[in-house]
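Only one protein chain is missing from this complex, and each of the others stays in its spot.
Take a look at chain A:
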Amino acid sequence: MSLPTDTGHFGQFGGRFVPEALQAALAELTEAFDAAWADPSYHAELEKLQRDYSGRPTPITVAENFSRQCGNATILLKREDLNHTGAHKINNVLGQALLTKRMGKTRVIAETGAGQHGVATATAAALLGLECRVYMGEVDTQRQALNVARMQLLGAEVYAVAAGSRTLKDAMNEAMRDWVTTVEDTHYLIGTVGGPHPFPYLVRELQRVISTEARRQMIAEHGGLPDYVAACVGGGSNAIGMFYDFIEDPSVGLYGFEAEGEGISTGRHAATITAGSPGVLHGARTYVLQDEEGQTIESHSISAGLDYPGVGPEHAWLATTGRAVYEPVTDADAMDAFKQLTRTEGIIPAIESAHAVAGAKRLGLRLAQENPDLHPKILVCLSGRGDKDVATAFDWFGLPGVPDKTVGGLE
C-alpha cells in the first residue's frame, strides 16, 4: 500500500490536527500539489531549476581517507552540500515556490532552525518574485547569525521568536499562527516532512530526488546498491529523501541518526524516536518529546537544525515497522566527526550532517567487529555544508580565531 493514505496517515501517524481555519488551505494545497505532480510542465520547470539553478545532480564522493577510520566500511557521501544555498533544503523549496505561484499566492512564510531552509526559501522567493517572511527562534538567530544576514540580503524579513524554547519548535508555532491569519494570499512553505497532511507527503516527494539520483548513481558508478544508507534526522526531510527510493530494496539497511545532545540521560537531547512517545505536535501524530501530561519538552542539540522535539510522521512509521533503524549521536561524537571529515576529506559538513557521518562511522566499526570479512558500502547523505556552523565549531574546539603566526613584517 502506498502511504500516506488519502487522509494523510502513515499507519497510526500523520493526520491534520490543526485549527479548522487551515483545513481549507490544506485541502487546496493537496489538490494543487496533486495537479502539479501530474502535470509534465511542472516537472519540466522544476527539473530545469534543479539542473541550471541548484546544480543537480549532486555527485557521490567516495570518502577514502575518512573510510580508513570506519572499520572495513567504505563511506560514500551524497553531496547535497553542493546544492545552491548549501543544503538539500533547496530541493523542497523550489518545488513549493513553483506551487505557490500556481496557486496564485504572492507571499511565502517559513520557519527555520539552522537557517538553511530560511535561506533556501528567501532565495526561491527572490527568484520567483514572492514576498517572504522567515520565523526563527531567537536562540537560533544568535547561533546562526550568518544565515540571518543572508536571508536579509535576499530580501526576506526575519522574525525572531522569543516564545517558549526560542528555537525551531516555537518558530513553527509562530509561522502556523501567521498562516491562520493570512492564508488567503500566503503559502506556508514548511521545510521538513512534518506538520499536517499534505506536508509530510509533499516534502517527501520533493526531497525524493536525493535517493532517486543516488540509487541510479550507485548502480551506474559504484558497483551496485549500497549496503546501508544513513542520514541525520531532526524533522527528517533529508533522511526521508535519502531513504525513499531504497525502501523497496530489502538488502539496503536504513539508518537515521538523531541528536542525542548531551546524552539521553541528561534530558538535554533531541532524540525524538529514541526517547519520545506518540503524541500530536504541529498538526500531526508522531513521536514527540513530551512529559506525562502531553506538554512538549524542550529539546537540545548543538545543531540548530536538529533541535526539534518532533519528527516527521513517516519516520515514526518506518521506526514502528522496523524498516528503518534510528539511533542517537551525541554532540561530542558529531563534533568529532565534523573535525575528522574536515581534516581527512577537506569537506566541512553542516553539524546536522556530521551526526550522520558520526553514526556511519560507528556503524562501520560495529559491523567490522561483528563480521571482519564484510566490506560494507555505507552511503551517507551529506545534507549541508558547514559554513553556517563555523562560529559554533570555533567555540566547541576553542579555536583562537587569530592567525597562528605573523611573518614578513618590517622591523
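Some notes on this structure:
Operating definition for what follows: a residue touches a chain if its C-beta (ideal position, glycine included) is under 8 Å from a C-beta of that chain, and two chains touch if they have at least 3 such contacts; residues count from 1.
What we mean here is this: contacts and distances are computed from a predicted model.
The listed options are "Acetyl-CoA acetyltransferase", "NtaA/DmoA family FMN-dependent monooxygenase", "Tryptophan synthase alpha chain" or "Chemotaxis protein CheW", and the UniProt record of the chain not shown names that protein "Tryptophan synthase alpha chain". Among A:74, A:91, A:141 or A:173, only A:173 touches the chain left out of the display.
Per the touch definition above, the residue from A:248, A:293, A:370 or A:404 contacting the chain not shown is A:293.
Although one chain is not drawn, the whole complex shows that of A:24, A:44 or A:149 it is A:24 that touches it.
Interface residues of chain A with the unshown chain, by the touch rule above, are 7, 15-25, 27, 163-164, 169, 173, 176-177, 180-184, 279-283, 288, 290, 292-296.
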